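Below: the structure, in structure tokens.
One protein chain is absent from this view; the other protein chains keep their places.
Presenting chain A:
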């Protein structure tokens, strides 16, 4: 059974349904991995360069298939895009982003990959900055712990890198 999602305040759903017949354009995005459908305003959807190109080239039918992005990631992305289309106050957006990106590494990677694939620059920049902040000022050991990176370098390789870049150890 298909799930039809209205993104927005549920109390406004009836008003939105009325508005659907007005001149606001609406698109349906369907994640092909798990068949979830999302109805969004075109102005929100075109924050994705990929979707924007499809719309401009005229090859967007009423339902746009979106591969590689899972349903829950798509929902979050639309939430982000909607806020950034509606709100113009820098301060408010900054606060929203901080709250929005308060996620674990797994969810952040999903967002990053999806934002990269859909070419949503604002979202990609925000997530990239968040991940960079997570590792800023941390030692290599600490970074490995946070990002769960396994050290597969040999002692010689590490020593060689250290020697080549010893300027980075000077203050």
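In the analysis below, a contact is a pair of C-beta atoms (placed from the backbone, for glycine too) under 8 Å apart; a residue touches a chain by one contact, two chains touch by 3 or more; residues count from 1.
Please note the rule applied: contacts and distances are computed from a predicted model.
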The complex's invisible chain, by UniProt name, from "dolichyl-diphosphooligosaccharide--protein glycotransferase", "Small ribosomal subunit protein uS9m", "Serine/threonine kinase 19" or "F-box domain-containing protein": "F-box domain-containing protein"
Absent-chain interface as seen on chain A, which is shown: 103-107, 109, 112-113, 116, 124, 128-129, 131-132, 135-137, 140, 143-144, 147-153, 157-158, 161-162, 164-168, 170-171
